[in-house]
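Report on one structure; see the data block that follows.
Only one protein chain is missing from this complex, and each of the others stays in its spot.
Showing chain A:
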């Protein structure tokens, strides 16, 4: 009988659910978020996987042994893609790994491994794009602001890069789609939530006022962009392929000032 196993929606919860799959010896199971949609199957039984740190940890250790730290991180990363049913892919890959006791993540011939790889590629690409396309604007409070709307939940992947690179300036990168941001205060990165009306942590998005020089530097950058183009080599197709239109909204050089 098909069992639908509900979990709390985060990666640790998912690992705990994997524990249950093995503990309860469920042959035929699918794992779904508790706030996810109904699964229409008359004969399925639906159970909740109660979250328990110890369960998650045991699965984590086991997987790490087989797939390595990197492999485990990849499983976590694939989660950030917010893809419906990614749990099925992961469950299948994990079953395959536990059965063979091998690091199967290189087996591109296996359809679920391949699917996992493709998903990771997409997420990696989006995160790389954000590293490139985030544009900071300096507020009059000395904080560098950037608003983004990435296709996937990539902020957790950006934190390290921005923290190490912009270590001596305060910055905030805010995900408008998922309504949270990461804020660096010269010491550490914290997650911030800002509702549009009220301001927490002294930040209100709509009220950012920019530094006097901000406009000047945007103008300089725009002019640099124009002048560094070689007219006799124009190649619009290639340009669009490298810089798809949907990313233009981030780029000061492609937009009116401020």
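Assume a residue touches a chain if its C-beta (ideal position, glycine included) is under 8 Å from a C-beta of that chain, and two chains touch if they have at least 3 such contacts; residues count from 1.
In this section, contacts and distances are computed from a predicted model.
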Inset, instruction - Could you check which of "Aldehyde oxidoreductase FAD-binding subunit PaoB", "Putative DNA modification/repair radical SAM protein", "Electron transfer flavoprotein subunit beta" or "2Fe-2S iron-sulfur cluster protein" matches the UniProt name for the chain that's left out? - result: "Putative DNA modification/repair radical SAM protein"
Inset, instruction - Can you work out which residue in A:114, A:176 or A:191 touches the chain that's missing from view? - result: A:114
Legend entry - Contacting the left-out chain in the complete assembly, out of A:73, A:179 or A:219: A:219
Inset, instruction - Could you tell which one of A:132, A:176 or A:191 touches the chain left off the display? - result: A:132
Legend entry - Selected from A:24, A:39, A:61 or A:167 as touching the chain missing from the view: A:167
Inset, instruction - Spell out the interface residues on chain A facing the chain that's missing from view. - result: 104, 106-110, 114, 128, 131-138, 144, 146, 161, 164-169, 213, 216-217, 219-221, 223-239, 241-243, 251-254
